[in-house]
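One protein chain omitted, others in place.
Moving on to subunit A:
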């Protein structure tokens, strides 16, 4: 009996083995350093143990204001992202034309947020696009103060986070089959009713997931506040960077870090008790719902239903009136305005970045509008300068390394999580995605402190490992979502027909999930290529990655050279993403030659 039990346990352990590399990496490079570092927040400057750092943090009015500003910026951005993102995601999920928009959202999603911030500097600056246009049109006489205020920071942050919000909501909405809507309408619910009673409640987990991700990531933002904000928009991460670069005050940074973590974890916990992690991880976590969640969703349903009742009553009267004057109500009469709105939002996503391109050819030494043409000087002085060349090369290599590690470690983990009978799956999944949901700043500082002690600061290896850990959640989520949609009976069919496991994998599984793995690899690469926070710390003072080089250049002076670099990045990225999209389309529609 006990033997049977122990073999049973052994089998379960063996089932979980593919998870081991990912978990070990996470423990060593994420959890361990972060916990260690957080513990240091309880050690004062003089080495005594206590809450000194917290007293300092909450004792100073400046810091408390900073915390307030951080929360306010994150909250405003989240609200805007959800409001603007929902119609876009809805249109993409429900119409064929909408689904072709996906590339237009994915493109800005993967565009470096430094690049996107630079775009806003051009647009909103005193001599920026908007001001010059308005002046030349004679609408205003003196330039408006568009930048260095709350508005500018929130606009740029919304621009940065909107694609993430859209894609998160989209992934939930895509799982809401059109048949629900049809079923609702056969049950007598008209447009607004069907939307508010069926679609909205079903899409809520996605909305909440988007809000969660946006809010938490915003807590760690510092690029936009630093480049587009005034002193009043100073956020907590800026204070942390300051403290560390001027006084190496670890304890204080640790306390700020704990605060950030506590807020993030509280939000995650709230979210999880309301919705479960399904919409974030894509992993079904079982049917059990907390009573809080049940009562809230019941209340929300009733509210939405009542609203729907009212709206559809109005709709019915309008239809009746239209019928009376001989107009036939078209189904989807709201599509036109909706498409227009979505068009505007997508333009907001795409267009600002385009203004960087002409500026990169300006002969002026400032990022100013309109650009004065034409010189390639910026490309020469920046892209060919040894510092920039080495930064670019370093970023490429680090990105490749991180993507390789993340894909090789994350893919087996995804397989185990989806296919194997591993105990505690939801918890494991939540654990694996921790690096994605918590602000990068937490890892950045923790690793900096660890690397400083073991002499890894400034090493490419240290950076690759750090970026790999950040990319593992991307790989696990991407690959497991493909695996979940994968009908395992295909594998069973293949093995019944005599194919051994390696062959099943090679001829059936891999061709069907291959696009998912390639996407995961490319996403990992881009996320590393674009990563600033962690690089800022663990590369030390001298070696730089491309984003770090751009950042340091930008805080000195925003010159058109940055527009040149940005343009180069844009072009490279667009090429990569178009290639991926083309490849996926081809792989989706035609057979892959798999003979023999």
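Descriptive notes on the structure:
The working rule: a residue touches a chain if its C-beta (ideal position, glycine included) is under 8 Å from a C-beta of that chain, and two chains touch if they have at least 3 such contacts; residues count from 1.
Assume contacts and distances are computed from a predicted model.
Hidden chain, UniProt protein name from the list "Acyl-CoA dehydrogenase FadE17", "Phosphate transport system permease protein", "ABC transporter ATP-binding protein" or "C-type cytochrome": "ABC transporter ATP-binding protein".
The chain omitted from view is touched by exactly one of A:499, A:518 or A:581, namely A:499. The hidden chain makes contact, of the residues A:101, A:349 or A:512, with A:512. Contact between subunit A and the unshown chain involves residues 487, 489-490, 492-500, 503, 507-508, 511-512, 591-592, 594-596.
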